[in-house]
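Of the protein chains in this complex, one is absent; all others appear in place.
Order of writing sets the labels: A and B. Residues in every chain begin at 1.
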Amino acid sequence: MFSIYFMLAILIIVFALFAFMLTKYRDRKNFNNKNYKPDMHGSTKLEIIWTIIPILIVTALSIPNAKALYELKEPPKSTIDKEPIVIYATAADWKWIFSYPKENIETVNYVNVPEDHPILFKVTAADSMVSFWVPQLGGQIYGMPGMVNDQYLQADEPGEYKGMNSNFTGAGMAHQLFSFVALEEASYQDWVKKTQENAPKLVEETYEKLMLPETVDEMTFSSTHLEFVDHGNDSEYAMNIREKYGVEVKGIKVKVDGNEDNENEETVSNNGSHSNH
Amino acid sequence: MFNFIKDNLILNDPMILGANISIVLTVIGIVVVLTYFKKWKWLWTEWITSVDHKRIGIMYIIAALLMLFRGGVDALLMRAQLTVPNNTFLSAQHYNEIFTTHGTIMILFMAMPFLLGLMNVVVPLQIGARDVAFPFLNNLSFWSFFFGAILFNVSFVFGGSPDAGWTNYAPLAIEGSPGPGINYYLLGLQVSGIGTLLTGINFIVTIIKMRAPGMTLLRIPMFTWTTLITSFIIVFAFPILTVTLGLMTFDRLFETHFFTLTNGGNPMLWSNFFWLWGHPEVYIVVLPAFGIFSEVIATFARKTLFGYKSMIISLVVISGLSFLVWVHHFFTMGGSAALNNVFSITTMAIAIPTGIKIFNWLGTLYKGRIQFTAAMMWALAFIPTFIIGGVTGVMLGMAAADFQYHNNYFLVAHFHYTLIAGVVFACFAGFVYWYPKMFGHKMNERLGKLAFWFFAIGFNVCFLPQFLLGFAGMPRRVYTYLPEDGWTALNVVSTVGAVGMGIGFVILVYNVNYSMRNAKRETTGDAWNGRTLEWATTTAVPPHYNFAVLPEIKEIDAFWHIKQQNKGTKKENMEYKPIHMPSNASTPFIMSVLFFVGGFGLVFELWWMAIISGIGILACMILRSLRSHKEDEGYYVSVDEIKKLEQKFQKEA
Partner (left out) sequence: MSNINNSASTNTPLEYQSETGKLNIFGFWIFLGAEVSLFATLFAAYFALKNGTVGGPLPNEVFDLNNTIVMTLILLTSSFTSGLAINEMRRNNVKSMIIWLIITLLFGLGFLYMEVAEFVHLVNEGAALGTNAFWSSFYLLTGTHGLHVSLGIGWIILIIMQVLKRGLTPDTAKKVFVSSLYWHFLDFVWIFVFTGVYLLGMVG
């Protein structure tokens, strides 16, 4: 907010000066020639003033910025006594997969968390470079195959918040959404227990299908994909799966096989011969 | 081959089919008109092979206006799709291709050529030179740009346009994009980039080595200064693009592993390289814009530019810093707090010299005598509008805050405020201002102001709401959104603004036609009571050799001061000498066609086509090397001819 005030102040000053210049010095019938100084070259004094003041403003803005940057890497201060819940957020075209390693649960396209509790998201991706973002709760962070980025989020109040991918990943990006649901502590524990008891285990074949480029509905499992693959260390898994299922990884003459009605599906052809050296 | 054409010609989309048909009809129409009026030879000798910087400049500007039309239509299509939620006007794929081409065209095929065109027309005149240092290369620069642009533009009717954004990030652009689309991007920009690099070298040598006697570097006009500094940025930034595009081309065509997900490649490297070029690129377009504003504001405030030296220093600082800020395009990619801090500081630092320039422009208005011509209105509107872009840039530059602003409509609004208010307003201002120098008459003032108001107001109506959309959490590059997002109202307003901009553009183009038919012809070379040398030519449109005799330069705003001192004196008998001018050049055109064919071959992995074109290009270069002594001989304009031209002009005056 601080920066917005500074910027507004700058805007107002410049707008005011601008309006002043235009009205006072516009050419008109009764223009007072005493106000016309065509050979004015400049003023070193003014140059110094309008260099130093912006330097001071930029310095003033840098200090809270630096502080915030370091603080954002740490868990939220208000719940510093609570142990963060670790959830892996893995993006795959065009869905979000959430793995709870400690609770051994996996959800697709929604994530349930307790309110007023720090959550440490470990953000990564299977195939594309994504940006994990829940605008109502915090900033975003990129996820990439072969890399893990940490992001702390915390919902102070219970509610359902919209989560999305804000980095362009192709045809299905606009649908790469997820629900971030903050439940009351008791409801959350309840949900965890019920899921562990009732949800099906995640079979590798099901997970492989999630590596294909399409959108899916919400899913729930009582085991995680971390047993099969750690996308934070393995950037090749999804590509290998796609090749196995004949989805074209890279090629030239792709046929658009009449999929106009399935707007959010990537063109899938089965000529994916990825020739190796 | 028939299958090849059948597979790639895009006929299933009504809009694209319509575009296909109109392209064919237009080409046929042009061929018919040229043949009927027997203008082929004229076209070849007066324009295609011309090495005259004024002609080349005009060709650049015409190309830019055509690209502005296409990029603008792209924008209107995008706005139409986004006006209401869940819209089915454009499919996701089509939308993605459109926003990719919109961004690429506007920056690389509209803003760059527009500014390069104005630089070409104006700078040699401003320094009293006959042409640029390397006229042959200048011609090559234009045609390689042109054919690179054609290669890029052909994509949407044949093979499919690139669809990974103008930033073309890996892995989407490699593993995520089978098909020729991305190859069009890589090769089109590569071919075009050759021309730009050559232009950068050309202008550095021209400005440093070919100034009129008495014109020291501290007496050249501000637009020439910005051209010089921009050229330095081009020389050091464009090779980065060359390599970056080349590396991804190899990844896509020859299965190397620079940015791939497998075998050790690193997609983040693309982001870094792209923006190492990309950030200086936006300064390449904004600095000449600043130069145009300096000229226009000084001329119509009828006052010397305030703070000439400090303007130069701020230009140099901006250009240096522009290479040191690239990480701010991906603060959220997971860099450490320390890294983001450093780049936050360098980013915010760039605001300081930019602010100095704004204050200097205000200082120029102070105690001036301001005339509100159409060109001046574009320049004046720039000041408050650009500064909105500037301060939002500082907000984005604070990395901690950027985690909320990044990749959503706040960012989109910011860069449109800086690019449109900064660059497009400048292009229009420069176009109107130097129009009499290019065509010998002014554009109609009333229509010009009408176009301005529609465009400027439309622009603010379109983009101001987008800041709010960013705060509301709307990400960029989405082809649609849901009704419950609550973004509909602001999107509707935004679309209305876009329509306003479209109307403004149409009026501007109509003005060209209207003025051609109706405007009074200029009788002198000084249409606006100008201050700098380009207005000192004997005729409205300068003779091809620019100046018969050069005045001696004693200070900044040389022409202004000459006029102040020479009030009423007639031109004495000038001593004319024969003038050496460069000859026309046909090799660059042929080479550029070969670049197009070779590029096309690489796009579709038709190796034979690429190899044959490559050999052809080498052959052109060999021919040039062996024959340059003959080709560069040029010809002489005799004293008699000069006298005839100059006297004819003086009689008309």
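Basically, a residue touches a chain if its C-beta (ideal position, glycine included) is under 8 Å from a C-beta of that chain, and two chains touch if they have at least 3 such contacts.
Just so it is clear, the model here is predicted, and its values are computed rather than measured.
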item	value
Touch criterion as defined above, residue of B:77, B:413, B:579 or B:593 at the omitted chain	B:579
Of B:316, B:338 or B:626, the one touching the omitted chain in the full complex	B:626
Omitted-chain contact residue, chosen from B:98, B:129, B:301 or B:375	B:129
Touching the absent chain when the full complex is considered, from B:109, B:185 or B:258	B:258
Touching the absent chain when the full complex is considered, from B:34, B:201 or B:447	B:201
Interface with the unshown chain - residue positions in chain B	129-130, 133-134, 197, 200-202, 204-205, 208-211, 213, 235-240, 242-244, 246-247, 250, 254-258, 260, 263-266, 269, 272-273, 276, 579-580, 622, 625-626, 628-629, 632
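Simple rule for what comes next: only the chains that are shown with their structure count from here on.
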item	value
Centroid spacing, where centroids are CA-atom means, of chain A and chain B in whole angstrom	32
Chain A contact footprint on chain B (complex, rising order)	7-8, 12, 91-93, 96, 163-165, 169-172, 174-180, 183, 252, 255, 261-263, 267-268, 271, 301-304, 306-310, 330, 332-334, 337, 340-341, 344-345, 348-349, 351-352, 355-356, 358-360, 362-363, 365-372, 380, 383-384, 387-388, 391-392, 394-395, 398-404, 406-408, 472-473, 475-481, 485, 604-605
Parts of chain A lying in touch with chain B, wherever the complex brings them together	3-4, 7, 10-11, 14-15, 17-18, 21-22, 25-27, 31, 35-43, 46-47, 50-51, 54-55, 58, 61-62, 64-66, 68-70, 72-73, 93, 127-129, 131, 133, 135-136, 138-142, 144-147, 149, 162, 164-174, 235-236, 238-239, 248-256, 260, 263-264, 267, 269, 275-277
